[in-house]
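For this view, one protein chain was removed and the others were kept in their places.
After this line comes chain A, so read on.
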Amino acid sequence: MSIQLDFPAVLERWPSFLGGAVLTLELAALATVLGALLGTLAAVGRGTHSALIATACRIYVEAIRNTPLLVQIFLVYFGLASLGLKFSAFTVAVAALTINVGAYTAEIMRAGFEAIPRGQIEAAEGLALSRVQIYWHIILLPAVERVYPALTSQFVLLMLASSVCSQISAEELTAIANYIQSDTYRAFETYIIVAVLYVVLSLVMRAGFWGLGLVLFPRRRRLGTPL
């Protein structure tokens, strides 16, 4: 048995591949920023004294973590459509991915919040800082620093998982690959190229998070020690 690979036939479509890769990156970047925000708020919400807010956040997190991403995407896609709301596939994809990664972010951030020693909060309270100021100045960054590897892995995972958005015809990398392979009948070559492109995207994201870490955690940059 021999495999005959014909990459040139597929590679002449490289502008399409590139467009798909860029769209995947945009999708991931948007969902990462919005999901980090949503997840952090949900983590704060789970720690509030209001039972209503805490329960709502808990239901959100558990509902998302116990259902498949593809089903969530369809729910958003058809849900909005049945409400008579028309959005582009890209918008729906961003919304669904944000909701999805927000739930995982909430769990990771909650672990980060819980790792803040009680004494830190008492010291801040003793200095008359308000609840919001304590979260902003004392809790948030040290919490993020502690869970940063878990958090960034989750966001890279989200970028990879965004390939299922091909199911609602968002023109991201996997959807583009599906078109190209059905056009050229060179499925194996197409998906090898796509796999390599996903690896490149992952490396780009990891490099980005590494750089962001240098900006966010000046203490670690200077001393090189964990918190």
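Everything that follows uses one rule, which is that a contact is a pair of C-beta atoms (placed from the backbone, for glycine too) under 8 Å apart; a residue touches a chain by one contact, two chains touch by 3 or more; residues count from 1.
The working rule: contacts and distances are computed from a predicted model.
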Listed names "Phosphate ABC transporter ATP-binding protein", "Acyclic terpene utilisation N-terminal domain-containing protein", "Fe-S cluster assembly protein SufD" or "Acyl carrier protein", matching UniProt entry of the absent chain: "Phosphate ABC transporter ATP-binding protein"
Given A:3, A:52 or A:128, the one touching the chain that is not displayed: A:128
Those residues of chain A which, in the complete complex, touch the missing chain: 117, 119-120, 122-130, 133, 137-138, 141-142, 145, 217, 219, 222-223, 225, 227
